[in-house]
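All protein chains but one are shown in place.
Naming follows writing order (A and B), and every chain is counted from residue 1.
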Amino acid sequence: MIQKSDDIIIKTLARILVPFIQIYALYVIMHGHYSPGGGFQGGVILAASLILLMITHGVKDTQKRISEKAVAIFSSSGVLIYAGIGVLCLVLFGNFLDYSTLAKILHVDPAHARSYGILGIEIGVGLAVMAVMFSVFFDISQGESSGEDKEN
Amino acid sequence: MEVTLLIEAMDTSFRLMEDARRQAVDLLNTAVKLTSETRTVEEKNIQAIFTGAQESKSGFQNLVVTFLMLFAFWVLLSGKYDLFHLALGVICSLLIAYLTHDLLFANVRVGDARVIAWRFFAYIPWLLYQIITANIYVASVVLGPKQRVKPQIIRFKTKLESDISWVTLANSITLTPGTITMDIRDGEFFVHALDKKVADDLNAGEMEDRIAHVYMEADHIYVQDALDVAPIFGELKKGL
Partner (left out) sequence: MNEFLFSIGIGLCILVFFVLYRVVYGPGVFNRIAALSAIGTKTLIILLIIGFLYNRVEMFIDISLVYALLNLIGTLAAAKYLEMEGVKQ
């Protein structure tokens, strides 16, 4: 179990930095068309912010903020958004993930519909990546402490 | 100076009035047994007015200020100012401000925040000037003969009180070449310095004074204290 660090400098710095890191991660997700980024990169940066919080403030305080149940819901809803948009295009008489058929719902021309479709998928991917990376880190840190307890 | 005296006078007068009120309430409580329940309920109301004025109900204001800062950061990062991207920015900033608004401003009272921000931006050019002069001195020491480098560790206690000012002082010491903050333990700073001149510059304490001025610990009034006290003046008069 990762204990709470008793060093005041990194606790204060992590507390101040985490909102800015998260808004930077959302910027990277949303601007995937124009600059390097996209869904996977933004999800990794979001997970990095949560790992920073976990390293400095300990596992218990981070779990008060985002519980394991919320992480599981995030990962599932990320995949749901991805598959949901694909099936929506299928329902509207197109191929799977053929975003130009979304133009009927959104009332824009097919080029813009493709742009919005990809944006939606990137958001789903970002959520799923963040949830999975956070839970992997959490499980490894838990498993290590229980393993050493069994040794002792 | 006069304001300090005024605030101290107000403080003593509040204490006197509170003592008098407490004694009066005690007398009433012991004298009347039948209505004792309603008396303690009234005393709880007056107590709630005192404590309610002192905790700043700044949850909502924290949210708004965090939202504005995050949205300004978004606009700075993204070069596109059309409606779609700005709307996306508003939604994302709102979401993150709602999730993390108690992280950013945990200890600062809201009435002070504007003054502190302005003084902080005035402190940064002085820090840059110190970095440049210390840089030149450390370069001259390091490129010279080896005997000029005499590393030493200094311990000192500061007069600063809140954790943000400690962190600002530690970071400023580390940013200035020649000194590195190693640890802060029980309120004592452990600093590793390269040379005696750099250590003397640190012990003179000018950086501490400037940081105390930035975070309003050298002044004798706090803006938020005056704002807290003002509305309960009337209640005090009514409750006595």
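Everything that follows uses one rule, which is that contacts are C-beta pairs under 8 Å (C-beta built on N, C-alpha and C of every residue); 3 or more make two chains touch, one makes a residue touch a chain.
In this text the structure is predicted, and so the values were computed from the model without any measurement.
Trainee: Check the whole complex and report which displayed chains the hidden chain contacts.
Mentor: Counted over the whole complex, the chain not pictured touches A.
Trainee: Return the single residue from A:L52, A:I85 or A:L102 that touches the missing chain.
Mentor: Answering carefully, the residue with contact to the hidden chain is A:L52.
Trainee: Just checking the interface: what residues of chain A touch the absent partner chain?
Mentor: These residues of chain A touch the chain that is not shown: 2, 5, 10, 21, 24, 28, 35-37, 41, 45, 48, 51-52, 55-56, 148.
By definition in this document, only the chains that are shown with their structure count from here on.
Trainee: Touching residues of chain B toward chain A in the complex: what are they?
Mentor: 66, 70, 73-74, 77-78, 80, 85, 88, 92-93, 95-97, 99-100, 103-104, 106, 163-164, 166-167, 170-171, 181, 183-184
Trainee: Which of the residues in chain A come into contact with chain B in the complex?
Mentor: Residues 7-9, 12-13, 15-16, 18-20, 22-24, 26-27, 30-31, 34, 65.
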